[in-house]
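Shown here: the complex without one of its protein chains, the others still in place.
Entry: chain A
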């Protein structure tokens, strides 16, 4: 990256990351920096390892080489307590919500609170109720089980669980995939609002060009086993790489751009 890295500003710093599955190398010498308070979008073709990168950062995936730092602390080699301490500072929304299917929505939201802190049940219920309202779930969603929810509601419930401990760092894996356009736009607005209200830093994997245009401060492009470039949409529009050009100047890219321009974003 061209700009001088600001040590205090970097929430996530990935350097020289290498990931592979057997013979197949997914990432090689990958660098990425996520700044405090930004919403960074991660894009890339299928199979470029967007999810693998996220899993490596949140410690679900062992990497072969390189270093991942979150809040300035190296993630590898942490003690058990330190790792827990780190983990409660971020929330993760998995692609399909990954709600615990045997618990109700409210219980799902309370799981992290129960796991980490001693809080009286009444307060936990109040907080869960507030989170349910905050992510825009209907008021009767609390006692429902995940199997009774639609896809969009599952994502909202997953987001509510991810926000349960008021994390400062939020990982979202394709949050708007599978939502109708209205629902997706509402979800975009929700993430934007939450970022502003809760001072979140958001790491967002998406294929949704509208999401990129609407809410991302910067976009990182994954290609050729590394982060090809990071920049604002305007910078990427001018970036000279066939995949990037195809991505942002293809028919869908142009439509999203026109939509964003019309909306005055």
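Here is the rule we use: contacts are C-beta pairs under 8 Å (C-beta built on N, C-alpha and C of every residue); 3 or more make two chains touch, one makes a residue touch a chain; residues count from 1.
Just so it is clear, contacts and distances are computed from a predicted model.
Colleague: Just to verify: the chain that's not displayed, which of "Phospholipid/cholesterol/gamma-HCH transport system permease protein", "Exosortase H", "Potassium-transporting ATPase KdpC subunit" or "Cytochrome aa3 subunit 2" does UniProt list as its protein name?
Modeller: "Phospholipid/cholesterol/gamma-HCH transport system permease protein"
Colleague: Which residue among A:84, A:123, A:238 or A:261 touches the omitted chain?
Modeller: Checking each option in A:84, A:123, A:238 or A:261, the one touching the absent chain turns out to be A:123.
Colleague: Just one of A:25, A:84 or A:198 touches the chain that is missing; which is it?
Modeller: A:198
Colleague: Return the single residue from A:102, A:150 or A:232 that touches the missing chain.
Modeller: With A:102, A:150 or A:232 as choices, the missing chain is touched by A:102.
Colleague: Tell me where the left-out chain touches chain A, residue by residue.
Modeller: Interface with the chain not displayed, on the chain A side: 8, 71-72, 89, 101-102, 104, 106, 113, 116-120, 123, 125-134, 139-143, 145-147, 165-166, 197-198.
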